[in-house]
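So that we are looking at the same thing, I have put the structure below in structure tokens.
In this view, the complex is presented without one of its protein chains, the others remaining in place.
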Amino acid sequence: MSEIESLSPRKQIWLRLKANRAALASMFLIGLLMITVLVAPWLSPFNGEDIDYEAIASEPSITTGHLFGTDSLGRDLFVRTMEGSRISLAIGLVATLVSLLIGINYGAIAGYFGGRVDAVMMRIVDILYAMPFMFFVILLMVFFGRNIFLIFFAIGAINWLDIARIVRGQTLAIKQQDYVEAARIYGASHWKIIQRHIVPNLLGIVVVYITLTIPQVILVESFLSFLGLGIQEPMTSLGALVSEGANEMESYSWTLIFPAVFLSIILFCFNFIGDGLRDALDPKQVK
Amino acid sequence: MKITLLLDIENMSVRFNTEQGVVHACRDVSFQLHEGEVLGVVGESGSGKTQLMLSLLQLLPENANINGVALYSDKDLLKLNRPDINQVRSNEIAMIFQDPMSSLNPYLKVSTQLTETLVLNQQIDKQTALKKAIEILEKVRIPDAATRIHDYPYQFSGGMRQRIMIAMALLRKPKILIADEPTTALDVTVQAEILALLKSLRDEFSLSIIFITHDMSIVAGQCDRVAVMYAGQTVEQAILDKLFYEPKHPYTQGLLAAAKSQSGLTDNLVSIPGQPPRNVGVQIGCAFYPRCDKRLDVCEQVTPVMSGSDIQQQACHLYD
Partner (left out) sequence: MIEYFIRRLLGAIPTIFIIILVSFFLIRLAPGGPFDFDKSLAPEIQANLNAKFHLDEPVYKQFGFYLKGILQGDFGPSFQYKNYTVTELIGQGFPVSMQLGLSAMALALLLGSAAGILAAYRQNSKFDYGVMTISMLGISVPNFVMAPILILLFAIMFSIFPAGGWNDGALENRILPIVTLALPQIAYIARISRGSMIEVLRSPFIRTAFSKGLPTFYILTRHALKPTLLPVISYMGPAIAGIITGSVVVEQIYGIPGLGRYFVQGALNRDYTLVMGVVVFYGVFIILLNLIVDLLYGWLDPQIRLQGKKA
């Protein structure tokens, strides 16, 4: 009787991911988008600040060279959308990393030390969970100005709770394992143990978390920019572009549509990828 | 005395389409259940025993592929339509499951779960149904039945929950009771109580029972006839005495040896070396071949078929 070889966990994950066509298409699309966003502005003769007096608020056309048209001030929309996408993605990445840093360390410390320390730290997380963070962020923006670093930090600080909880759970589980006991007996410091043994085991979860948090962060940033509380001129983000577009949509609908479509595609794709990764890593979870 | 044949399973196969290929849960299984008898179905986990029983009542998920015939009352259970199979489930064949905690709905009162079939399928009014339910709870020795029937499952102990499941089955007055490892999840002392209860109720309710288990001592205490399953196939069927005193198939012999050693009758712990197969893909030859200490060359190439008499039959080349 033939025995079927059991595939290694890594292979299984990869296979499951490949089977998820939506996730695959999304990855391809995002890759394409990122390349476009980085490269395209060099290909265009315009930049995002120059005003083209001959083509103010003009529709998209190939003859004028403005592929996405221009906005009400005559700025080329294509380049602006590319720049906005770049800023949005950059903020997404950086703020997510901030979240990650805070969350992983917090969770690992709580899980590793357990007992009282853990109880108190998790209680704090519970309390923070219930608070309407968005409002606090807006507060910060109002009171302390629209500093880009503040934006990074504030947005990053919203999302770390989830990853902290997950990391703490994993740490608790791994802590029980024998090889950690052995390391301690050999005199490894707490910090070394956390770094060497616990962190590498979190890789899968962290990757899923990153892909799911990036769209959330971009959403928050766009939200702030839309309200006029985010990125300052001359920098622009997709949120700000959508805001401008919404104001002009009755007359110049393309100023809304292009940034809106880009923003939606980015969020849509990241969500699909994150979902797909999560399913690939843990198929028992109900899809 | 003529013994009526109640259930006639012939050449049943159950296959599942999964990501890793076709899983054969049961291959070419045949056995019979007669009126008034207790048939034990024995095997390790993965031998397909539960899948087989679930398929009789059409309780398997949609990706299951079932072949063969299961005759009950001149009807093939496997081909019945929805209303007819519901009729069988409700009034003719009842099943009790392994884990009574998860098999009872935690959000509904015990009274509801007991009376619903009576009210819906047998059109009995609520008050009468409740009365009957209380009576049956008393029969399975739940103390204070009239009050406790309005409690939720979590408020009962494991043993009591299994009694409730038994009550739920008996209330419908079935002809056949399929008990899928009813005592596996319970403490040893509670096990004994439940088994004794089943025995006493058997006669009172004129039940014919299919008893699924992996515990040979339970088989010895409860069953009239036994079917031994391995890797989705029946490898031996015999009346109780024959199986225990003259087991023919090497797997049966292995099981008995292991059971004896566990109960402390020998000095060493005996077990059958190796692992049960994964049942994926088509199989050639005897499934037990890799673990058999009496194997012959022919065993690897030719699948053995059941041969013997009504009293004892086995699927093994040693007896061809």
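Going by the order they are written in, the chains are A and B; count residues from 1 in each one.
One rule holds in what follows: a contact is a pair of C-beta atoms (placed from the backbone, for glycine too) under 8 Å apart; a residue touches a chain by one contact, two chains touch by 3 or more.
All figures in this text were calculated on a predicted structure; none of them were measured in a lab.
Contacts of the undisplayed chain with visible chains (whole complex): A, B.
In the complete assembly, the contact with the undisplayed chain comes from B:V88, out of B:L7, B:V88 or B:A238.
Looking at B:D99, B:E138, B:E193 or B:D224, the residue that reaches the missing chain in the full complex is B:D99. Among A:S58, A:T81 or A:S222, the one in contact with the hidden chain is A:S222.
Contact with the chain not shown here comes from a single listed residue; of A:L17, A:I148 or A:A246, that residue is A:A246. Listed by residue number, the positions of chain B touching the unshown chain are 57, 59, 85-91, 94-95, 97, 99, 102-108, 112, 116-117, 120-121, 148, 151-152, 154-157, 165, 168, 172.
If you put the missing chain back, the residues of chain A touching it would be 22, 126-127, 130-132, 134-136, 138-145, 215, 219, 222-223, 226-229, 239, 242-243, 245-246, 249-250, 253, 256, 260, 263-264, 267-268, 271-272, 275, 286-287.
Everything that follows uses one rule, which is that only the chains that are shown with their structure count from here on.
Averaging C-alpha coordinates per chain places the centre of chain A 52 Å away from that of chain B.
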